[in-house]
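One protein chain is absent from this view; the other protein chains keep their places.
Think of it as A, B, C, D, E and F in the order they're written, each chain with its own count starting at 1.
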Amino acid sequence: MAEVHHSEHIPKWKKDEIEDIKNLIESYPLVGVVGIGGIPAKQLQSMRRSLKDVAVLKVSRNTLIKRALDESSDDIKKMDDFIEVQTALIFTEQNPFKLFKLLEKSKSPSPIKGGMITPNDIIVEAGPTSFPPGPILGDLQAAGIPAAIDGGKVVVRETSAVAKAGEVVSQKLAAMLTRLEIYPLEVGLDLRAVMEEGSIFTPDVLAIDEEQVFADFVQASQQAFNLSVNAVYPTSENISTLLAKAAAESKNLGINAVVFEPDVMGSLLGKAQCEMMSVASAASGKDEGAVDDELKE
Amino acid sequence: MEYIYAALLLHNAEKDITEEAVTAVLTAAGVDVNEARAKALVAALEDVDIADAMATAAVAAPAAAAAPA
Amino acid sequence: MEYIYAALLLHNAEKDITEEAVTAVLTAAGVDVNEARAKALVAALEDVDIADAMATAAVAAPAAAAAPA
Amino acid sequence: MEYIYAALLLHNAEKDITEEAVTAVLTAAGVDVNEARAKALVAALEDVDIADAMATAAVAAPAAAAAPA
Amino acid sequence: MEYIYAALLLHNAEKDITEEAVTAVLTAAGVDVNEARAKALVAALEDVDIADAMATAAVAAPAAAAAPA
Amino acid sequence: MEYIYAALLLHNAEKDITEEAVTAVLTAAGVDVNEARAKALVAALEDVDIADAMATAAVAAPAAAAAPA
Partner (left out) sequence: MEYIYAALLLHNAEKDITEEAVTAVLTAAGVDVNEARAKALVAALEDVDIADAMATAAVAAPAAAAAPA
């Protein structure tokens, strides 16, 4: 793969390829570097097709990509840092955040192959499997998966991490994980960086916390509503609350200040009655003869 | 609330709640009666069925209780 | 209940709740006062914190209201 | 409730709640003012912290809730 | 809130809540009326059933939650 | 509520909330600005501590006697 042709005589197809990439760089406001490791050729084709209306995916050799970047602007040259292993370029007129979301959504779980390094811990959960007893039991155990027979089925006895992030996954384990339908990898176009107008955006910036955005909108709407009511700026949205607030304040004042208005008399009478009952109860607790019979129920 | 207690006292004693009666009760309790409040009380109670209002108060309680303190 | 209202009236008016005071208020309301009851009430209330009991009423209400309908 | 609305209007506008002010506001609203009610309102509010009283949930205590067992 | 109270007052008095009426009530209260605010109030009330709003909104008050700054 | 949002935006950006500023923001948003509403907004916010007002829950004061259902 690592073809190192530093000679002056570059074949024409390579020159054309470099020119092609440079043209793309010039025609799109946004250039992204994506990792395409682990994507089967067929899947890559279908991804390319599904992106057709949004972005152009250009798969090429890293040496040619680098050459094209180097021959473009100084800004674009900075994207060199992200060219490693299996790489493609993506070109779009899209908002980089939208592009990132789109590519993230295109990722799907995929089996890991023997000899590969797992990017995250691989956990095998305790529980039944679909296998009847047989040689598979030994294979699972040999791969380090705590399998046993239970009720005529192969089961995983306990949940355990069978490989830690950064470890190489053995052939045996990889095969068993696949049979258990455990797919530790996320395969898809992995956006490493995009450049737009000289600025580089990496996934840590591109990943939007949508829950936070939603929460911000909730908070902002509340703040706006609070302000509108507290500043008494009547609108069709808050007028009911303003009226209710005024009505409640009026009622409170009427009762608390004992203002004899027909609308609060019921409340005042109820309050008095309740107080009377309570005091009567306290008094009869001391001496039953202190209250009349109608209060003794 | 003295005025209200006086009114309920009269109501319970099955007396008419008039300005004079309210004033008499309050005066007997040593309260300096405000004529306007006594008048207003009687006027406000004119169209209120006290027995009814007290029964309604019991029903209104859950609504009142729902309001946070 | 008239006796209690009389007591509450006196309490609200910040007067002492004595047999004489209760009798005076009730008499002003046209109530034929039962001396023994007035005595008993005054004695019973001697040991009652009326303000407290009234406040309890307010607290008890929401609790009762919280009970399922 | 119009008397109370008038009072709160004045309170919110940081004006004194006097009989004259209440009467003026009500009259401007086309209300036929009852002198006694206006007087009674002013008397009732005399010693009241209005800001407090309007913000404090008044407990309209129910009759039943506190009934002795 | 004085504008709102003016509206409630007019509503209670069964008068139309117009800019003129609101202005008249507020002026009577000694308030320096802001024409734009009176207009905004009248506009906001255009499609609202006031009696309804007073009764229901107390039960389902919208958007409270003290938002952290 | 657009006017309120415009005000909050200006407040957050630490700009003065003037009729001109509000109008500029709304116009930029493609809103056909109503002069009276912009004026009313500025007037309403004049003496308001906005940070406070936006953080204070705008619930109707808990009412005592919400009408029984």
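Here is the rule we go by: a contact is a pair of C-beta atoms (placed from the backbone, for glycine too) under 8 Å apart; a residue touches a chain by one contact, two chains touch by 3 or more.
What you see is a predicted model, and the numbers here were worked out from it, not measured in a lab.
Chemist: Pick from A:Ser60, A:Thr87, A:Thr118 or A:Gln222: which residue touches the chain that isn't shown?
Modeler: Residue touching the absent chain, from the options given: A:Gln222.
Chemist: At which residues does subunit F meet the chain that is not included here?
Modeler: Touch with the absent chain occurs at residues 1-2, 5-6, 8-10, 12-13, 15, 21, 24-31, 57, 59, 62.
Chemist: Tell me which stretches of subunit A touch the chain missing from the display.
Modeler: Subunit A touches the missing chain through residues 95-98, 100-101, 197, 199, 201, 205, 208, 210, 213-214, 216-222, 224-225.
In this text, only the chains that are shown with their structure count from here on.
Chemist: Return the chain label for which the distance between chain Cα mean and whole-protein Cα mean is smallest.
Modeler: Chain nearest the centroid of all protein C-alpha atoms: F.
Chemist: Averaged over CA atoms, how far is the centre of subunit A from the centre of subunit B? Could you give it in whole Å?
Modeler: Distance between chain centres: 63 Å.
Chemist: Averaged over CA atoms, how far is the centre of subunit E from the centre of subunit F? Could you give it in whole Å?
Modeler: Taking the mean C-alpha position of each chain, the two centres sit 16 Å apart.
Chemist: In subunit E, which residues are in touch with two or more of the other chains?
Modeler: Counting only residues that touch two or more other chains, subunit E contributes 1, 5, 8, 40, 43, 57-59, 61, 63-68.
Chemist: Provide the list of subunit A residues touching at least two other chains, using ranges where the numbers run on.
Modeler: 223, 225-226, 232-233, 235, 238, 241, 244-252, 255, 258, 260-261, 264, 266-268, 270-278, 280-281, 284-285, 295
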